[in-house]
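I have a structure I would like to understand better, so I am pasting it below and will then ask my questions one at a time.
Here the complex is missing a single protein chain, while all its other protein chains stay put.
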Amino acid sequence: MDLAATILVDGLIYAGWLFIVSVGLTLVFGVLNILNIAHGSLYAIGAYASASMVGAYFALGGEAYPYGSYVAMILAAVLVALVIGPLLERGLLRFFYGRDEVLNVLVTYAVFLILEDIMKLIWGVNPYFVYEPYTLLGDVEIGPLFYVGYDFAVIAAAIIVGLAVWLSLNKTRTGKVVLAVIHDSEMSQTMGVNVQRIYLAAFMAGTFLAALGGALTAPMISVTPGLGVNVVIVAFAVVIIGGLGSVPGAAIGALMVGISRAASVHLMPEAELFIIYFVMAIVLLFRPEGLFAKTQARKI
Amino acid sequence: MSKGVLEVRDLQKSFGAVTAAQDISVTVPEGGVYSLIGTNGAGKTTFVNMVTGYIKPDSGTINFGNRNIAGMAPRQITRMGIHRSFQIAQLCNELTVEENMLVADAIHGRSGPSFLRRAHSAEARERAIATLERFNIAEHRDRLVPELSGGVKKLLDIAMAMAGDTQIMLLDEPTSGVAADEKFPIMDLVMEALRSTGVTIIFVEHDMDIVTRYSERVLAFYDGRIIADDAPGEVLSDPEVQRYVTGAPA
Amino acid sequence: MMKSKIGGALAATTLIAGMAGPAVAADDTFKIGVITFLSGQAAESFGVPAWNGGKLLVDMLNEGGKLPAPYDTKGFGGMNIEVVIVDEAGGATKQVQEFRNLVQREEVDAVVGYVSSGDCLAVPPVADELKAFTILYDCGTPRVFEDGSYEYVFRTAAHATMDNVSLARYLKSRNFDVPSFAGLNQDYAWGQDSWADFTGAMKQLYPDAEVKTALFPKFGAGQYGTEISALLREKPALVHSSNWGGDLQGFLIQATARGLHKRSQLALAAGDHVIPQLQNKMPDGIFLGARGVNGLAAHARGGELKELTDTMWDAYEAEYKTFPVQAPFRMWQALFGLKTAIEKAMADNGGKKPSSEELAAAMKGLSWDAPSGHIEMVLADGHQAIQPNAIGTTKWNAEAGKMELVDVEYYDARCVNPPEGMKSQDWLAQGFPGALCN
Partner (left out) sequence: MRSNLILAAVVAFVVLAAGSVILPDWAMFLFAMALAKGLVCLGIVGMMRGGVVSFGQGLYYCLGAYTATLVANSFGVSDIFVLTLLSSAVCLLVGMAFGPLLSSYRGIFFAMLSLALSMVLYGSLSKMSVIGGTDGLNIAAPTFLGWAPEGRTLQTALYIYVVAIVVIAGALMRIYFDSERGLITLATRDNELRVEYLGASVRNVMTYNYVFGAVLGGIGGTIAALALGHVDPEFAFWTTSGEFVFVAILAGYLSVPAVFVAAIILEMVRSFSNLYFPNTWQLALGIFLLIVIVVLPNGLGSLVNRRKGNAA
């Protein structure tokens, strides 16, 4: 298969993963106006949870229906969202709404540090493996190259997540309210929207998406401490490029980063490290608020 | 043409489908008090915003001091002597009234703002307080902005705009957000303070009593156009103005 | 006058600092500071297993008589061993501060530590400044003693050049045909240096092998899909990787799933430590080293060190339910070296607890036996160890249910390490002058 096609496929696979890990970040920022550094930790927790769940699933004789392991993975993400989401939002973040953006970044930085060690206390430092789901879907042969079916499942998952988020934002009543809050929380408050519940819902959704990212990644890596550190920076870049708070932006950002990274790995490996910051810098130079940023004119 | 004259020619501005200004042409000679009337969205504030650089006109010229200032940055226009106040008073909420004044003083201060000269120096504070006294708000000097009444905020907003040498002063709804019984006292204060400096005054106003009481000339806006430009009496008795602006016969 | 108020606050903090008094080690205890990774990526692969091994050995020594001679005496020269452990995570800046705290606040008698090459470069100058006896037990970069020379600093493990030279020699001695090769290494000094060493060695042994692509994914990237595609397209005969820990595990899982190991021979410079986790997910037929005769290679070696090796091996397996990989072996050889040096010094000074000077004098040019073989401090004027190395091929033993190392080749220390006074890069460039291979 010719190079361009390879780059495209690799780029899409990576972009799919990127989108899943960043869309939650952008959603949370859009609604709570908090750039959540702990997003990476939630991703890691999702990975650990999924590893444990799938492990347990097979330990309880899941071999009979191996495909059930995918359900276990998603359940893991749901579980993380249900437990940690409310804990963080109700227990901590709600006290910082309306405070300075950068201060809030620090709050989540602290959360990030805390979660890093808590994970170690729960799961120890030894790696977890859930290899099975990764190979379950067999190989896909494209020209001379083998891909794992799972890679394309990740792309599919990304598309489903994207559609789900988009639909629930634009086609449901709650979603419309969320959009209203994203646009202007004070105004929607005066309109009698229960912003508190929206915030909680949004944060739990964000947590779920982060955890899902981790859960889906778990089978292709060894789940070890320090997993989240690198993810969050990449996710930042993606949502900054796409425009903070914009779901389609996250998608475009993921595609841009994914494909340009694939291109650099194939064409000039030495540039891989920079490519993401390069894309980000270029975009911000021409669109200081990112591609799809919400821009409200100020009334004077 | 003398330096203080503001000469506006064929200003056009539209936001998407909405036309906010079309063929706006008007000459404002030096000195005197002018008022802009019109319903909301008629184009008064757009006019003020274009003259002061907040909005860039699509086309047309704004000549002042022998230069076309259309599309210049607000601070450049301000430096040329066209100052403005705001519908919503633009103040520094974390600073006291006096400090707000000191900011204005520091910027218009001699030889540009300095890295070394103390902002709270005795001279600076004297100047600041003097200005505050002219607007009769000196007693609030140590209070923070959020503690102030709407009227005092308005006065401070105008007082800050008056720092430095002002040739034209645009007041965007000076009495909006001011208690009804405060409106006239405040207008009296402002007019007295401004007239003494001989600046040209252009103010946007909805209250026709205020318009007739204070302005020598009235520009009536409708649908982005100037539909009348004359002495208050004439303008307010103009049928078109009555239909589109004041609503009822004066 | 807020400045002076703050000044007061500052004086207060000063006092707190002053009050945090150190616990001075008595003469019947020998206090060592141990620095290794307890968090972050390197914890799981190196830091924690290393210290598990270390803790085990310290307890055995404090009890005494648990080990074959000459290590059957109690503690260090009869002194009880006390340990202060510090997490190595956090970068060289933090480590330099922690080192000063260990020496000046905790007043340890010796420091044993450092997996990260960055830390190994940053600490020695401070160690000399403070005249603190320091053993670097794990880190790889040759630069430590090739770019500098230190009085009180010793490295009891061979530097990383050995790993990739051995790998290249292994290919040659098994006359494996390498028309072309590619590399996937972590994008930081370790990966970059390993690749440089490997290509350097290959240039000597396989002059006309073509270098396909050199990939340097970000450290901790986790996702290698794109890199693997690139390797699959290039079809090199051999793929070299010095990845470790999660990065290596992730790469192997994703590479084997896509059949890279069927298309190209995988050669892993330091790969042994992921076997306990990957088990049979590690494909057969991979060439791998353990940065010394460590782990499986040591267990398979036998010889006169069998008793010592098996004692440690069995104790470790009993305690931690898994076999020891490279990291504990390197910690052991450091602690055995320290024991030997202390006891030598005490023999010279009449049994007193040795000072840093006496320890340094004793350690210089020392040689001793460890489970990983005979360690000799012969490089860098007696400050840098050389040790034998081994490379083998993975083979899953289905019935035993464990991974084995077959076709293991052992290399003498002097065959895969440069001679005294020669920088490893020059040694590679000049075709291993003075190498003594059996």
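A few remarks follow.
So that you can tell them apart, the chains are marked A, B and C in the order they are listed, and the count of residues begins at 1 in each.
Methods note: a residue touches a chain if its C-beta (ideal position, glycine included) is under 8 Å from a C-beta of that chain, and two chains touch if they have at least 3 such contacts.
Keep in mind that this is a model prediction, so the values were computed, not measured.
The shown chains contacted by the absent chain are A, B, C, with contact judged over the whole complex.
Checked against the full complex, the one of B:Ile24, B:Ile37 or B:Ala163 touching the unshown chain is B:Ala163. From the set B:Arg79, B:Arg195 or B:Arg213, the residue in touch with the chain omitted from the display is B:Arg79, counting the whole complex.
The hidden chain makes contact, of the residues B:Cys92, B:Ala130, B:Ala179 or B:Ala231, with B:Cys92.
The set of chain A residues touching the chain not shown comprises 35, 92, 95, 99, 101-103, 105-107, 109-114, 116-118, 120-121, 233, 236-237, 240, 244, 270, 273-274, 277, 280-281, 284, 288-290, 298, 300. Hidden from this view is one chain, which touches chain B at 52, 73-75, 78-79, 83-84, 90-96, 99-100, 102-104, 106-109, 113-120, 124, 142-144, 160-161, 163-164. The set of chain C residues touching the chain not shown comprises 1-11, 13-18, 20, 38-39, 84-87, 90-94, 96-98, 100-101, 103-106, 117-118, 121-122, 125-126, 129, 141, 143, 147-148, 187-189, 192-193, 196.
Here, only the chains that are shown with their structure count from here on.
The chains touching chain A as well as chain B do not exist; no chain touches both. Taking the mean of all protein C-alpha atoms as the reference point, the chain centroid lying nearest to it belongs to A. Greatest Cα centroid separation from chain B: this falls to C.
Inter-chain spacing, taken between the CA centroids of chain A and chain B, is 49 Å. Rounded to a whole number, the gap between the C-alpha centres of chain A and chain C is 36 angstrom.
Inter-chain spacing, taken between the CA centroids of chain B and chain C, is 74 Å.
Residue positions of chain B touching 2 or more other chains: none.
For chain A in complex with chain C, the residues that touch the partner chain are 3, 6, 9-11, 13-14, 17, 116-117, 120, 125-127, 129, 131, 134-135, 139, 144-148, 150-151, 217, 220-222, 224-227, 229-231, 261-262, 265-266, 269-270, 272-273. Here chain C touches chain A in the complex through residues 38-41, 43-44, 48, 187, 213-223, 225-227, 229-230, 232-233, 245-246, 249-250, 253-254, 257-259, 274, 277-278, 281, going by the rule given at the top.
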